[in-house]
Each structure stands twice: as C-alpha cells, then as structure tokens.
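Report on one structure; see the data block that follows.
Excluded from the complex is one protein chain; the other protein chains are retained at their positions.
For chain A:
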Amino acid sequence: MALSRLSLRSNRLLNPSTTTAALPSSLRRHVSTDTTPITIETAVPFESHLCDAPSRSVETSSSEILSFFRDMARMRRMEIAADSLYKSKLIRGFCHLYDGQEALAVGMEAAITRKDAIITSYRDHCTFLGRGGELVDAFSELMGRKRGCSNGKGGSMHFYKKDACFYGGHGIVGAQIPLGCGLAFAQKYSKEEFVTFTLYGDGAANQGQLFEALNIAALWDLPAILVCENNHYGMGTATWRSAKSPAYFKRGDYVPGLKVDGMDALAVKQACKFAKEHALKNGPIVLEMDTYRYHGHSMSDPGSTYRTRDEVSGVRQVRDPIERVRKLLLSHDIATEKELKDMEKEVRKEVDDAVAQAKESPVPEPSELFTNMYVKDCGVESFGADRKELKVTLA
C-alpha cells in the first residue's frame, strides 16, 4: 500500500527538470566561478499552513549549483564508503545512512550561516559534513579512532562540531527537539539574530516532547525552525501506519508550517531562507521535507522487508537529488557530462583517501576512558580516598 501511495506521489514528481530552456553555446557560462544569478523554478509547489508559501522561483548561481553537486556527491560517496566499512566490520554498532536525503543538508547550508545552529538525530554524518566537517574526522569517528570528531568516544550517532554550531548527533528519538529549543532560547537570550534548525524524523514526530517544545517555542517566540525529515518510514513502520495525521507540517497546529520537496536542493534552500526570516520575526515554524532514504533505517536493517525494491529504485530513478542537479547543470550548460564525471571521480578519490587515512589513525589511549567526564572546576579541588596519590584525573 505504501508503494501505491508513494508511486502516486512520484507520478506527480515524474519530471523534475526545470522549465527554463537550455542556453545556446555562445552564452555558455564558465564551470565553477560564475556567481551571476540564475533563477530556477522548483518542480513542486510548496504547501503551506498558516502562512504564505514562498515563491517557487529560487535565486541561485552556477557556482552554487555546482557546489551542490560536489557536496552531494561527496556525501553520497561517504555514505557508500561507510556501508562497505560497516560490512567489513570496521564500523560497529549502529550506523544510520543518509544517502538519498543529501539535498536537505546542502540546501539548508546554502540558506544559512555557520552561526545558525543545527541539531539533528542520529542520521548525522552528512549534516556534519555540510557544517564543514572533514571526511577524515567523520571516518575516524565511525571507526572509533582518536582523530574522530568526538575523539572516538561518540560514534556514528554522536558527531558534533562546536565551532560550526553543529550540536549533534543524538541517539534517543526526539530528545534533540527540546535541546534545539534550548539552543533557540539561548540565541534569543543573547539577542543575536541567529536561528536554530532542529531536525527530526517522521517517527519522532509522534513524540510528546515535540509538542511540549513547540508550545514553549511558540509561547516565548523562540527563533526555532523544526524540520521534519519525512522519509516515510519510522524504522520499519510506514507513516500511514504510525501517524493519524501524516501532514507533519500541519501538526504544529498554531505554529505555521511548510511542506517542501526535500529531494530538490533548491526548494530546500528557498524554504530554509524563508523559514529563517520567519523565525526571526514571528517565532517558530515547522518545515516538512518530503525526502527518502535508499538504505534501510540502519545497517542492520535491509530496508526491503517493509518496502519493495521497485519502490526504492523508482525513487532513485525519478527523484534522486544528485541526478536532478546534474540535469540542471547540463541543461543550463554550466558543465559538461565529462566535467561532472571528472568531479565525481575526484570526490571518490577524496573519500577513498580519507578512508585510508582514517584507517591508519590510532585508537584512543586507555586513559581516555576517564577524560571528559567532568570539567576541572573553579579551583575547588577534591581527592580520592588517599590524598597522597592521584588515582585518576577526571579531566
């Protein structure tokens, strides 16, 4: 049944290419340096709740679209590499992959600054990369090495990057939503004009703490943007089996909402830009990103018991975010087939090098077991049972 509903949706999205015609070669633009604005129409209109939807015409430039392509290709390659590393048992535990959803990460980054905060769930590898994280730090963390972004102590579900205002990386479904509202509160408290994007999934959308946090955010006018990454499956349960009202953008009730085609990086960019302006003036807004994940929920989930392979390949053929951007680049003569293929090869090499480097990096020292438990305090000191000898320094 999910298949028929999804194919209904995908039928509507059958032609993702733009409505503007290809340019003649005399006006062909250069590959990566052009910042002349181009306007692209999104394929799918926005659906709104309690607000006016933004325009479908997105301002962008050829360099931006090219950067989308490169960044998404890098994210895709990283996730595929993580898949094979997991299968060769170099990554253990839980590994939740984001391939298929890359447009969300890059589109959001294009609309905001590194001072705006992002907090997300455990499907955080690509969001980390989008915030400026290094590939080698990501792979090292996945493989539990010291070089990792959390010193090897967090793992796949706990990537953080404080200097880029990326607050993780959280394992418990929905627990990051109140945290995100806290980040927004701190932004309001410090009177800086920044916003917080709190990402959660369609599964987490049924958590009570979401509605508690929404209430507080709306009551106190916090600059919080709650983004529901609706990939239609909460682990193995389709949205129609878990939510009485699967219109997640309307679930905010008194909070305005917007439904966005999450596989279209430009639509995501437009929506995030709109949401940021809204949040700074009027308080919280809910964005529902209609997206899809190709892998199962995690590496221990084949992803085929609750959906058919045809559905997955169907979405891949029709809605793949990277393919859309490729078509855009080709139709606007921003790059040639060969240039794009070369770019993909470069990205592949980048990822392979990062994996190799991460494989070489050392595991944490045993003493690291006790570091970062506590913060060394305001000069107040305490000792263990015997003050002569320091048993361990809890840093």
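Throughout what follows, a residue touches a chain if its C-beta (ideal position, glycine included) is under 8 Å from a C-beta of that chain, and two chains touch if they have at least 3 such contacts; residues count from 1.
Throughout what follows, contacts and distances are computed from a predicted model.
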(request) Refer to UniProt and select, among "pyruvate dehydrogenase (acetyl-transferring)", "Ubiquinone biosynthesis monooxygenase COQ6, mitochondrial", "AP-3 complex subunit delta-1" or "Ribosome biogenesis protein BOP1", the name of the complex member that is left out. (result) "pyruvate dehydrogenase (acetyl-transferring)"
(request) Just name the one of A:Arg114, A:His158, A:Lys327 or A:Arg348 that touches the chain not displayed here. (result) A:His158
(request) Kindly state which of the options A:Gly100, A:Gly180, A:Pro284 or A:Pro321 is in contact with the chain not pictured. (result) A:Gly180
(message) Considering the complete complex, identify which of A:Gly107, A:Gly133 or A:Gly168 is in touch with the unshown chain.
(response) A:Gly168
(message) For the chain not shown, which residue from A:Ser48, A:Asn215, A:Asn282 or A:Ser331 touches it across the whole complex?
(response) A:Asn215
(message) For review purposes, identify every residue of chain A that touches the missing chain, sorted by number.
(response) 117, 119, 148-155, 158, 160-162, 167-172, 175, 177-183, 185-190, 208-209, 212-213, 215-216, 219-220, 366-367, 369-395
